[in-house]
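Shown here: the complex without one of its protein chains, the others still in place.
Each chain gets a letter, A, B, C and D, in the order it is written, and its residues are counted from 1.
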Amino acid sequence: MSLLKSRTGILVMIGIIVSLFVPVFVANKFYIDILSLILFSAFLGQSWNILGGYAGQFSFGGVIFFGTGAYASSILLTTFGIDPWIGIFAAIAAGALAGLFIGFISFRYGLRGSYFALITLAFSEVFRVIANSVEFTGGGVGIFIEHAPGIKNLQFTDPAGYYYMALVMVIISLAIAFWLERSRFGAYLIAIRENEDAAEALGVNAFRCKIYAIMITGAMGGAAGTFYAQKYLYIDPPIAYSIGMSVEMLLVTIVGGMGTVFGPLIGSFVLHTVNEVARHFIDTPGLSLIVYGVILVAIIGFLPNGLIGLFKSQKKQTGGKSDA
Amino acid sequence: MLEVKSLEAGYGLVQVLRGIDLNVNSGEIVAVLGSNGAGKSTLNNTISGLYKPFAGSIQFEGQEISGMASERIVEMGLVQVPEGRRVFPNLSVLENLEMGSYRRGKGNRAKNIEHILEIFPRLSARLKQLAGTLSGGEQQMVAIGRGLMAEPRLLILDEPSLGLSPLLVEQMFTLIKKINNDGLAIVLVEQNVVQSLAVADRAYVLENGEIALSGPASELIDDAQLKKSYLGI
Amino acid sequence: MTKKILKSGVSRRTFVAGTAASAAALAASNFGFPHIAKAAENVKIGLIHPATGFLAYPGGQLRYGAQLAIGDINKAGGIKSLAGAQIEALLGDSQTKPQIGAAEVEKMHEAGVHAISGCYQSAVGLAASAAAAKYNIPFSIDVGVSDKLVQRGLKNVFRMADGYGRIASAAATNLGAINKAAGSPAKTVAIVHEESEFGTGTAKLMNKYLSEQGFEVLETIKHANPTRNFDNIALRIKAMKADIVMPINYPGEYVLLARTLRQQKVDFAASYSVLGGGFNFKFVKDLPQIAENMIDVNHWYDPKSSAGRALRKRVEADGKFFTFEVYLAYLSIAFLADGFERAGSTDPAAVNEALKNSTLDPMFMPYGPTKMYDGQNIGSRAVAIQAQKGDVQIISPAEYASAKAVFPRSKA
Amino acid sequence: MLAMNISMMPAAVLNGLMFGAIYALVALGLTLIYGVLHIINFAHGAMLMLALYATFYLFKFAGIDPYLALIIVIPGSYIFGYALYRWGIGKLSHGKDQNILLITLGLSIIFENAAQFFFTADQQTISLSYSYDSFDLGFVYLSYPKVISFVASLVICLMLWWLMATTDLGKAIRAVAKERQGARLVGINVENIYAITYGIGIACLGAAGCLLLPSFYVDPYTGNIFVIVAFTIVVLGGMGSIVGALVGGFIIGITESLGGLFLGESLGQIGISLIFILILVFRPTGLFGAKQ
Partner (left out) sequence: MLEVKGLCKSFGGVAAVNTVDLSVDEGQIVSLIGPNGAGKTTTFAMVAGFVAPDAGSVTFEKQNITGFKPHRICDRGVVRTFQVTQPFATLSTLENIMVGAYHRTANRQAAEERARAVAEQVGMKALLDQAAEGLTVAGRKRLELARALATGPKLLLLDEVMAGLNPTEIDEIVTVIKGIRDSGVTIFLIEHVMKAVMNLSDFAYVLNDGVLIAAGTPTKIASDSNVIEAYLGHGAAERMTGEVAAGA
């Protein structure tokens, strides 16, 4: 067991070190940009994974926190001139608060399973409509962030800048997931996922644990929002609260392996690669996405426990779904 | 009428049953006894066609049924009343009974329902009630009644006394005997050794997926090995 | 990883050999093919459009128009100042997402792109042109109505066609002229606009410009994307008895609104849309009885120019509709090619300088001479067009008019 | 302004009712699939889109009136749905809910892009001779297509309700919804019932496609426009409830209409989401759902 753990540890260290040097050795900026998108998506997936994978609270509204965070730092920047280094913490706080708000309403009334999934979907629509209708978000016009490259503004001329930023975010997210698997809080979340009543009977304050989980998810989503806003310099309600992004978050996580440390990263990596490769080899619009869809269905059909099943030996990992 | 020979079975890749030989003659009550995990439910479910056997044969009235789809087996007159009742909670008692004759069509439906209400008069007043709102004992009656609606010639009852109070358990065994008196063969899968042997003609004891003991119920009840391995006396 | 060079100038395979973003491929990218051998003789223009997703139709039209232009230029001898260099198109698909659009810029940059044309959606255009600015890649907005696109001080971004600011102004002026010519029968306007930047921004400007023209805006009605049912809006317009209905929205809602107005038998002098998403030849052909006499202010080709008529004929011979996406993409490519021609180089700074001073004759467009001001062509002009007897005619301004306005509309 | 809004209320309610019937039809398929198979059918929008295309091409190439096309598209959709579940979704999902979710998601990607590939991304509309004929009620005109779709939706809901309540098939579907093992043991082929249910759900979309096209349009992404509304209705009416879907469709149609009237057609959309949230919070089983 300790051997396995330490082997994983060594692999992770090697992975991090290799990742740090990727931009040095890879001259192709496109790869760096795609890698930062993969990392960004993995980070969002991990944020979903805390609540969805570990705590078992399946959400269709993961984008809420992303959008709220993006708005928080962007509004601070454009209205008050507060630079995004501070803004990102505001975004984290805003994401966590949005989590608190939604979690409080949903969990207070005991919503579980598909009911929770659907209420988060509804909230993401509410947030979108509100962002569209109020003044301080710029309404339907959205928010433009001035193009002003510089580390102070969290804007980089070299894609490697965003790559490193995304890498740091992913490493933090892996650390969070790793900590979850080793901690009491994580054990409680998993217990809630497996059987909430039983967890409650054993003294787990399920409501509070779920609130914490959704706040962590929200905080991570908020940080991702700032990253996005500073990279693409524009957000509007359809971008900030797109159902597509919510779907992508759960997609990469489930395909990779829900409730596992590396699931979201693996899922993001594979799905983006499949997409890019299909796009590369097939010129006809639409056809490449058909191929992508077929591969997606095939992965799920043949690896019902996610891609991480490929990497796992028979040894069952904590929190991972084992074959029945 | 039921002939199980050298049956090997399980679910997924797990083998549970090894070399089971078992037979039931028409009109008999045959008890299958055994502790948890001995393979009783696997045996039932394999006979009922829910699991495909790995090897061996199951013949019902001379016809090979191993590997046959469960609905075909029901159609042939071999019906299981499962452990835990498994009534349709969102359907009324009447609809539950009707569903029992899903494979039989509407021909004898009214007549059979009447017959079942004679056996379980308590259900008459509850025909419109949703089965999920009944008490455990009543649900067990619905489950058995539903099984009878399929016009079975052999009925497998899986733990019909489970979770019932002693009083109801006693009534349940009386009913089983009564149903059997109509000429229906019954396989009674039970943990309640004493009462099962009291109503059964013959019995098999299942242990670790194999038949450990078999014989007439009256002999088994005094068997020292059974007492030791099962009753813990 | 083998790569195939296709004969056609239009291939994705020729500009990125592999995007298998696996570690192995990454390593390979370093040692194997860091930069694709730059075919010195080719000028590479990247096309970034929504080829898939809910905007695939306009995206496809844009791509088609751009490829048409590239084919024409190559056939005519390519870029002559670069020894007849051929133009090679690098095809990009934004999938309607800003982040993908920006990634396509990176991909094209790696493939040695010399200029980019795109992106239809303003949000994608903003992200992609900012990404291109890092490398100073000349970026021509073919379609993209947000005025922010050219107002960020990026030196590499140009737009030949109008943004909604200028179009709104043109719409008001033309409406004023049409109304006056008919004896000023219309006094009131109801604006119906979609909720994003395009509709909201345009509607706001229209309020101002219309009052300057002496119209009264009775109500400005914002609607969601998508809106499934326009009955309420139609009844509202009917109740307020507006003379002019002014839709500013996307194709689906445009068509639904037009139909519902008819179903609810709403009486008005004219439907006068601004950048009406659904107003095109297809609409006029598919739903002639609804389209008849509807007016739109939009990018439009010049039907009086022989180049315009010839282009339309070719497009229609291809079985395509001659929508504004087609000729604006064509124009965008012509604009870039002219820049290369005059720069005599593919150096970004030189090309940007040439583009900035472009005086390209916009051939088939009803434009004045091209003049760039902060990246925006202020020689451009939107015109008022009207569906008449199954065809579309320019009705204002007078110098380009191909037919007289039917105003107020004739009652069916 | 307020006075005008109030005077328009009857018309708005009626319009909401008419459109709500179409919503109900889309939701009907969803609620059935959810109630029995316990899966959230992400491919619902894509399937509606396919039905719209089927109707469109029948009209375009065979000149078949969309309402006549009902008798082709409904059985066609049923067969398509049945086959898709029996030999696709059912086999690939291994019975895991989140996998079914992703498989239907994958299918929607495939269908949408296949539609773009084969049918092009053009937005298609049809024009019927009677598209603009209408009943004049004084305060509002009800166009023939809307009235036809309203009546047809009601009839279809009624037929489905009859099927579920009185036939053996309907009872078997309900039985399978709650007790799979028990159903197997009375001789119900559960996989077959699943496929039938999915087929019926898709057949509802087939009907919706025929009824919607004359007053709407189709492109590869049209279907998604109706999905969130359909989810709301399913929750509102109670997952699995047919009457719930119909009543829910009406309520949502009217809410949307009145929300648009009083809050504006943009902010008014919030009404649907708020109802969604309120129902989930205070009565998650929906108006007609079984109590827990």
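In this section, contacts are C-beta pairs under 8 Å (C-beta built on N, C-alpha and C of every residue); 3 or more make two chains touch, one makes a residue touch a chain.
Keep in mind it's a predicted model, so treat the numbers as computed, not measured.
> Give the labels of the shown chains that the missing chain contacts, considering the complete complex.
Answer for the hidden chain's contacts among shown chains: A, B.
> Give the residue, chosen from A:V12, A:A187, A:I282 or A:I295, that touches the chain omitted from the document.
Result: among the candidates, A:A187 touches the missing chain.
> So one chain is hidden, and I want to know which residue out of A:I10, A:I86 or A:A198 touches that hidden chain in the complete assembly.
A:A198
> Taking the full complex into account, find the residue in B:G62, B:G105, B:P166 or B:G183 that is in contact with the omitted chain.
B:P166
> Mind listing the subunit B residues that contact the chain we can't see here?
Contact residues on subunit B toward the absent chain are 34-37, 135-137, 159, 162-171, 191, 193, 229-233.
> Where does subunit A touch the missing chain, residue by residue?
The missing chain touches subunit A at positions 182-184, 187-188, 190-191, 194-195, 197-207, 316, 318-322, 324.
Simple rule for what comes next: only the chains that are shown with their structure count from here on.
> Write down the chain pair with more C-beta contact pairs when B-D is set against A-D.
A-D
> Taking CA centroids for every chain, report which one is farthest away from subunit A.
Max centre-to-centre separation from subunit A belongs to B.
> Can you compute the centre-to-centre distance for subunit B and subunit D, using the mean CA position of each chain? Integer Å is fine.
43
> With centres defined as the mean C-alpha position, give me the subunit A-subunit D separation in Å.
31
> Roughly how far is subunit A from subunit C, centre to centre by C-alpha average, rounded to an integer in Å?
35
> Which residue numbers or ranges of subunit D touch two or more of the other chains?
Residues 113, 116, 266-267, 269 of subunit D touch two or more partner chains.
> Which subunit C residues reach two or more other chains?
52, 56, 59-60, 195, 222, 224
> So, with touch as defined above, which chain pairs make the list?
Listed in label order, the chain pairs in contact are A-C, A-D, B-D, C-D.
> Which stretch or stretches of subunit D touch subunit C in the complex?
It is residues 4, 7-8, 11-12, 15, 18-19, 113, 116, 120-127, 131-132, 134, 140-141, 143, 215-217, 219-222, 224-226, 229, 256-257, 260-261, 264-269 of subunit D that touch subunit C.
> Using the touch rule from the top, collect the residues of subunit D that touch subunit B in their complex.
Contact set of subunit D toward subunit B: 168, 171-172, 174-175, 177-179, 181-189, 290.
> Taking the touch rule as given, give the residues of subunit D at its contact with subunit A in the complex, in rising order.
Contacts found on subunit D: 34, 40, 91-94, 96, 98-99, 101-103, 105-110, 112-114, 116-117, 228, 231-232, 235, 239, 266-267, 269-270, 272-274, 276-277, 280-282, 284.
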